[in-house]
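Everything below concerns the one structure shown next.
The complex is shown incomplete by one protein chain, all other protein chains being positioned as in the whole.
Our next item is chain A:
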Amino acid sequence: MISKSALEEILDISLSKGGDFSELFFEVNNSLYFYFDDNRLEEAVVGEDIGVGLRVILGDRTFYGYTTDVSLLGLRKLAQNLAEAVFLRDQNIKVVLSDKKEYGIRPLKDKGSFEIKEVYDILRMMNEKARSYDSRIVQFTSVIRTVDQKVLIANTDGDWVEDRRVRTVVYGLSVGSYNGVIQTGYESIAGMVGWELFTEEVINKIPYEASRRAILLLEAKEAPAGVMPVVISSKAGGVLIHEAVGHGLEADLVDKEVSVYKDKIGEKVASELVTMVDAGVLEGMYGSSGVDDEGVKTNYNVLIDRGVLKGYMHSRITAKKFNVPPSGNGRRQNFRYPPIPRMTNTFILPGESKLEDMLQRLEKGIYVVKMGGGQVDTTSGDFVFAIEEGYFVLNGEIKYPIRGATLIGNGPKVLEKIEMVGNDIGFAPGTCGKDGQGVPVTDGMPTILISEITIGGTEKGE
């Protein structure tokens, strides 16, 4: 992307008016996006996003700039502007970069090795499958996106790292309509993979699951409102753990004292059945990468061990403040943003319980088979997440599907109320938003039983 000597020169300039540390983030992002709707391929977009983000850290202060002009001239100008912003004193820094380290995946099939026409066929096939599921399916929307992101990170500590992330996403949204009621069903699959994602199984599963859910919801009853026990299936994804505890363990929020988990290291913060991990190093997962966006190798970090809080997720800046090594969680949406502590693939490890035994514990409760997105207020710990597929359970028996409900709870309280953890695990990909930046993540959980949580339904009951 850029020569070693040029990198060294830019880093030298950026520190020429003061500063302790400087880092250059060069990104070349090539994407293909296909949007199929209303029985036709409506959009096909080829995108190329290239830029450099540069930051100088001086004590607790960060100076950040970026440019889409990645010529040597453009980069010099960017570095000079940053140095002018720092403007402390003249200093003569000579950065010497160590040998380049290269990471990154080699997808089995990348952009060069498949015909763009294949996309059209896949989207058509999915459309036919989704619509033929049931005559009440009135619309099917699907998206395929594949992103090839090459990054180069060089810093004044001498690190010089390249990583390549190829991510492919497919999703389908079925709209069912009957008697004036409209309901939707959604299914997505994503990974740190290339075009090989599109196996026959995936091409079948997306439209089938999306349409099955839309029809199920057409036939569903209103969700009850109030406090109940809940079993969440491993198939539901892990949004609960992402919202209830994940965000609160991001060290920047802890540092700013807006996390309920501040000053809790070594303390019991969850039921002893809960061991929680964030691991960006896992192969093929949507939230994975070789290094994070600060060039720190991704890791397998145990954050909660049998209910006891072990550590937080760090960027370089927060790691320094907390006097711990960076954990490989410094991530950014793209070169336009400075890196901040983020989750990667976050999950709870399996336990020993069986689904049947957990359902038996529901005298009157909800069985959640698919969760949607969520949100959390880290200061209070209150969080919500949507139920995309759920059932009302009476005396351990699944009675009928419910619709239109979120669950609302308080992170630390809910973590204490996890009473059983299943011997299985499931993962779901998503995009996590924080401070205006979206990054790809995966969340995972075994099947769990929560003794009580509030169901935000519309049916008052008795």
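Here are some notes:
Here is the rule we go by: contacts are C-beta pairs under 8 Å (C-beta built on N, C-alpha and C of every residue); 3 or more make two chains touch, one makes a residue touch a chain; residues count from 1.
Criterion: contacts and distances are computed from a predicted model.
The complex includes a chain that is not drawn, and of the options "Ribose transport system permease protein rbsC", "(4Fe-4S)-binding protein", "Peptidase U62 modulator of DNA gyrase" or "Probable membrane transporter protein" the UniProt name matching it is "Peptidase U62 modulator of DNA gyrase". The residue touching the chain not shown here, chosen from A:Q80, A:Q360, A:Q437 or A:T454, is A:T454.
In the complete assembly, the contact with the undisplayed chain comes from A:V384, out of A:M125, A:V281, A:V384 or A:I425.
Among A:G19, A:P207, A:G280 or A:P338, only A:P338 touches the chain that is left out of the view. Residue-level contact of chain A with the missing chain is found at 37-38, 40-51, 60-69, 81, 85, 116-117, 119-120, 138-139, 141, 175, 177, 181-184, 217, 223, 225-227, 253, 256-258, 260, 336, 338, 372-375, 377-380, 382-386, 403-406, 408-410, 454-461.
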